[in-house]
Each structure stands twice: as C-alpha cells, then as structure tokens.
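Note that one protein chain of the assembly has been removed; the remaining protein chains are unaltered in position.
First chain written, first letter: the chains are A, B and C, and each begins at residue 1.
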Amino acid sequence: MGQKVFHFTHRVSYADCTVGNHVYHSRFLEILERARGEFFRSLGGSLLDWQEQDVIFPVMACGMKFRAMARYDDLLGVRLWVAGLGRARFACASEIHNASGTLLHEAVIDVVCTTIEGRPRRLPSPLFAALQGYLTPAAGAETSP
Amino acid sequence: MGQKVFHFTHRVSYADCTVGNHVYHSRFLEILERARGEFFRSLGGSLLDWQEQDVIFPVMACGMKFRAMARYDDLLGVRLWVAGLGRARFACASEIHNASGTLLHEAVIDVVCTTIEGRPRRLPSPLFAALQGYLTPAAGAETSP
Amino acid sequence: MGQKVFHFTHRVSYADCTVGNHVYHSRFLEILERARGEFFRSLGGSLLDWQEQDVIFPVMACGMKFRAMARYDDLLGVRLWVAGLGRARFACASEIHNASGTLLHEAVIDVVCTTIEGRPRRLPSPLFAALQGYLTPAAGAETSP
Partner (left out) sequence: MGQKVFHFTHRVSYADCTVGNHVYHSRFLEILERARGEFFRSLGGSLLDWQEQDVIFPVMACGMKFRAMARYDDLLGVRLWVAGLGRARFACASEIHNASGTLLHEAVIDVVCTTIEGRPRRLPSPLFAALQGYLTPAAGAETSP
C-alpha cells in the first residue's frame, strides 16, 4: 500500500475566474484533468500513450466540495492520490490549497478503464501496480483489484 | 410539497465537446448553471435581481454521474428540481436526456444563500416558497426550513 | 446579391464572465460558433449534416473588436452575414449588441470548406447559393465564386 501523493501546481488565469473574482466552479475539473494528465505521465505513460494502446480513462462520476474561493493569480497546489482501486476503475482524490495553505477544494473523481469504443477493460498491470503506490483509501472504499 | 420540474434545453456546440466527440465533463456544470439561471427567472427573480438585493447563491458542493455520452449537435433536455431545502441552502437535482430519451447525466448541486460578502443568510421567503413547489426530496435529505 | 442578416440571441452566463463582471474575450468566439451553427441549420443543413457528407468548415482566421463590455445576464443580439464568398471559403461577419442597443463586439471569421481529412473542397452548390443571400461584402473583399 501506498501513501504517495502526486503534486501539481496551477496559476489561476482570468479565463478561470468569474464575476466576484473567484474561480468558476467547473474550472476545477479542468485543473484536475491537467493534474491527472501529469500524474499519468509520472507513472510511466501519458494518457496519449495509453490511448494509442486502445486504453482510455473516462470520468464516470465526481464529487466536489468548494471550501473557499480561489482568486486570480493564486498559485494553487493540487495534491492527488488514489482513494479506491478496482480491476477496471480507480477513484482519484484531490485537495487544492492556495499559497497561504488554505484548503479551497476537495474532490473524488471516479475514472473507469475502457477501450476507445467504450468497452470496460482491466487496468494494465504496470499501471495498476503504479496506482497502488498512491492508494490511500477512504474508509469503506472499494480497494480489491 | 412540490413535484414540479423545471425544463431547459441546450444544443451541444463544438465548444462543449472534446476529443472523441463527446461533451467534456466540466461543461455539464456550465449547462446546469444556465438551467438554474432560467429556473430562478421563472421563480420570479433573476440571479441578477437577487444580487442587486445582496443575495447570491454560490455552489458549495456537487455530485455528478456521467451515464452516457452527449454528442455534438445533440439537443439536451435538462430536468431540474429541488432535492433538499433548508433555511439558507437548497440542493438542485437534475437529469439530462438526449432527444432519443437516453439518460446522459445526473447531478445534485448544493447551493447556499449568502450576502455578496459571503455571510450566510436565510433564503428570502418568496423564494423559499417558490422552491418548495419543486421539492422532491431524496430519501433522507434535509427538508426542514 | 443578398442583404439578408441572420439573428441569434445569447443570454450571458457566469461561465461567460470573468473578474470585473464582463464577458471574457474568448467566449465571444463560442457565442459566434453557436450562432454559425444555427445559421447553417437555417440554410438547410446543420454542420452535423454536412460533416456526415465529409464537408467541414474550420476557422482559418479571425478578427475581433471589443467595443463595450457585455455583462452578466445581458441578452445579446448577434447579427450575422457573409462578408466574402469564394469557391471554398467564406467570411462570416457579425455584430453583437446588448438589449439597450449598444454595439459590444464586431468580428469577421474566415471559414474554409474542407473534407474531414482537411483537403480543401468547393462549397456545395446549394450552400453556396444560400450563402449568397447573406452576402454583403466589405469593400475589396473577395466575392467571385
């Protein structure tokens, strides 16, 4: 079991913000997509590499909690780990803090492993093993492979 | 108690889509924001009207399930109702179907009522009453005003 | 020759806006994409219909002038016409006004006609004829078919 955490940073742009000078809620999903992309790259294969082997990772569900406002020009620190890991799916948990250390955002994003056509398939073994290094399940989360 | 449902339609644009010709997951939050905007207008005051009275409705949390792909040019039908209603918050539930009647997306978005400065405040009485008309609580959801 | 103008409306959402309560500049391109989509539908075939016949319309160039701010909840009126028309391309001109009649935005978007693979191809004859109805060329613009 893991306990590793992946780190990613994102500088808030005007495009991320809305009226009232805070990050528009949907933009957190874009930031997390960028973070997962770099997380995969760090595990040994980019999402593009996997796609070329007919393996893609659509988002099936997500839950987000907005704890405090992210502001223009904030340097956001994203912490990413695996909160659940199955044969053909995993749950990607995250926390986002600003530079002052305030917790702004929490999320769990459920990702499934499929072919490009959309048929579910097992997570490739090397990827499964790599994800285990980041597995810190929440109580009761599915973790059996 | 309610059982009313608010209806909204959205035509999928290229801006909504990503690689593989499906709506990018974060764009559903934008579609639902448009739907809530028109829902409020139908209840008697636009979000802008409320803002001018120092009442805003930030999103505190959300959960989404992606059931099937929405495609370019799909005409999406959004059904919106109130799944929980408190003194200073409500939960906005939704289902999105395509023109063939396939369920594509389910969401619950928790919205809180605050001043522009961010202090929680009670939902204005006429709004509370109007939201009750759309209240169809899920089992166990908070519904006491 | 034409002089027809196509009309489209767009309600500004929070997702469209940025810090300072105005529409973020790139979002005008999304609004204009929606307008062109409905313009094509009105001409007898949606962009999806054309795509299924191996005809697509990528944007090759664009110019925009930002005249005044568009604000949250503004109901924008988009006027669209053809400012240049060639064998395999056309220029889509537009003006956007708010409900008070203030001119907010002007654009010319150069669109080319290609196969899905990206090879230039002639505009289908019925489409060329339909576009001619909206042709109001700027001085010096290319208009020979």
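Throughout what follows, a residue touches a chain if its C-beta (ideal position, glycine included) is under 8 Å from a C-beta of that chain, and two chains touch if they have at least 3 such contacts.
Because the structure is predicted, anything quoted here is derived from the model rather than measured.
The residue touching the chain not shown here, chosen from B:24, B:40 or B:66, is B:24. Along subunit C, the points of touch with the absent chain fall at residues 20, 25-27, 29-30, 33, 56, 58-66, 116. As for the chain not pictured, it touches subunit A at residues 11, 13-15, 29-30, 33-34, 37-38, 46-48, 72-73.
Residue positions on subunit B in contact with the hidden chain: 14-15, 17-21, 24, 26, 72, in rising order.
Convention: only the chains that are shown with their structure count from here on.
Taking the CA centroid of subunit B as reference, the farthest chain centroid is that of C.
Although subunit A and subunit B share one sequence, what matters here is the overlap of their interface residues, and that overlap exceeds half of the numbers used. With centres taken as mean Cα positions, subunit C sits 30 Å from subunit B. Distance between subunit A and subunit B, defined via averaged C-alpha coordinates, is recorded as 24 Å. Residues of subunit A in contact with two or more other chains: 20, 26.
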